[in-house]
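The other protein chains are all here in position, but one chain of the complex has been omitted.
Labels run A and B following the written order; every chain starts at residue 1.
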Amino acid sequence: MTIHRVIRKVQRFQGWFGGGAALCLGAGLYLGLIGSPPDYYQGEVVRIMYIHVPLAHTSLLGYTVLALGSLWYLWKRDPIVDNMCQAVAALSAVFTALALGTGMIWGKPTWDTWWTWDARLTSFTVLLLILIGYIMLRTFVDDHEKEARYGAILAIIGFVDLPIIHFSVEWWRTLHQPQSISMRGVSISSGLLAPLLCMSIGMSLLFSYMVMVRTQLLYLDRLLHAKKGRLLSQFHLSKSDS
Amino acid sequence: MTNLSIRWGGLLVVTIVLVVLTYNHYQDNITSLVPQQVRKEAPTGEIRVLGMVQGRTLKTREAGEATFTLLGKSATLPVHYQGPPPDNLRELKILILIGTWNASTQVFEARDIGIVPNYGFIAGAYLLGLLPLALFLFAMTRRVNFLYEEIKASKLYEEK
Partner (left out) sequence: MGTKKVGMIVSILLVGGALAYLALGNFGENVVYFFTPSEVKAFSPDYYQKKVRVGGMVVEGSMNTYPDRLGLTFQLTDGEATIPVAFEGIPPDLFKEGQGAVVEGYWTGQHRFESNMIMAKHSEDYMPIELKRAGVELPRKDFMKSLVE
């Protein structure tokens, strides 16, 4: 029962992640919605940044974890890492979709359009498609080991989209504004940076917390499945014996 | 199960309190009149008026003083503005003016100009960003609890 002990350990940390997420997000929401001044150019609507940017960066972080986990899995074939990858993929897909959605809501009052096919928006949509493809692929392969391996290979190939997303606003002409925190320095004044950082840390913690819960869920699901299968076969064996 | 309900119930209560507080914080900024209301009701005291700056009517005398016509759906208001240099004042722009209606001269005396705050978009973005995450997490936590119960019931940890 080694894996069980690992999960117990993770569970002990889980509370800290959840609590930290609640604290950071609470502080971030207060600062973002009440405690921070409006922007000189965008006015109040800049507050959407504090939810949109953390969601977007967390989904990129999530995909990075997925790619690294997939590499690890191909190397060590550790099933719990595969469980984690599967959990991370589902959550990254949710975060990516929400980042796109909140981005659309930010785009309407600032750019005056919900959607446009510029390099940043397109490459981010591609990320969502890759994640959906990954999740779909995993449901269609019967053999669990194969499912994990194919998924891992797919996730690693899909990683090429990440640098494209990150640098799209620097390399090409886009409607989307360039990175605010880059080699040029920080282009956000402290009053507006504080809620952004709070929300970003909070979202990362929330993501980690949700990954832990989901990894545990997938593990328990498989455990129960295996147990039920074993009980059934025992039942049949005992029947055929008598 | 009870532990779960207590935790999520607590979260729900905190959320509701926060929403109410935020709403109260912004309530003053949400209400505004339109030009036809100002014409009809002639309110006294400081008010907020929402409308669009009509094309070719904006005349800036010096930084911090300007006159223009505010366009509503069925009425217009002549406006005289005096205050800090307005960054957002330009023609064909929908703005919120803060000031008083002078009924004798029929001119709106504005002391501040702001852009329309778009609280609907902000509220929409926060709801879209946080609500699905909360629901997803809730569903997952419930499922984990359920699976634990199931596994316990099927006596998986029984030592052989």
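Keep in mind that, in the parts below, contacts are C-beta pairs under 8 Å (C-beta built on N, C-alpha and C of every residue); 3 or more make two chains touch, one makes a residue touch a chain.
Treat the numbers as computed from the prediction; the structure is a model and nothing was measured.
Visitor: If you put the missing chain back into the full complex, which of the shown chains would it touch?
Guide: The chain that is not shown touches these displayed chains: A, B.
Visitor: I'm checking contacts with the chain that's been left out. Which of A:22, A:74 or A:126 qualifies?
Guide: Considering all chains, including the one not shown, the answer is A:126.
Visitor: Based on the whole complex, identify which of B:38, B:115 or B:144 touches the chain you can't see.
Guide: B:115
Visitor: Out of A:34, A:71, A:104 or A:137, which is the one that touches the chain we can't see?
Guide: Spelled out, the listed residue whose C-beta touches the missing chain is A:137.
Visitor: Contacts of chain A with the missing chain: which residues?
Guide: Touch with the absent chain occurs at residues 37-42, 46, 49, 109-113, 116-119, 122-123, 126, 129-130, 132-134, 136-137, 139-142, 154, 157-158, 160-161, 164, 170-175, 177-180, 184-189, 191-192.
Visitor: Where does chain B touch the missing chain, residue by residue?
Guide: Against the missing chain, chain B presents residues 52, 54-57, 84-85, 87, 90-94, 115-116.
Quick note on the criterion: only the chains that are shown with their structure count from here on.
Visitor: In angstrom, rounded to a whole number, how far apart do the mean CA points of chain A and chain B lie?
Guide: Chain centres of chain A and chain B, defined by C-alpha means, are spaced 29 Å apart.
Visitor: Using the touch rule from the top, collect the residues of chain A that touch chain B in their complex.
Guide: 1, 22, 26, 29-30, 33-34, 40, 43-45, 47-48, 51-52, 55, 94, 98, 101-102, 105-106, 108-109, 206, 209-210, 213-214, 216-217, 220-221, 223-224, 227-228, 231
Visitor: So in the complex, the part of chain B that touches chain A is made up of which residues?
Guide: Contacts found on chain B: 11, 14, 18, 21-22, 25, 87-88, 114-115, 117-119, 121-122, 124-126, 128-130, 132-133, 136-137, 140-141, 143-144, 147-148, 150-151, 154, 156-157.
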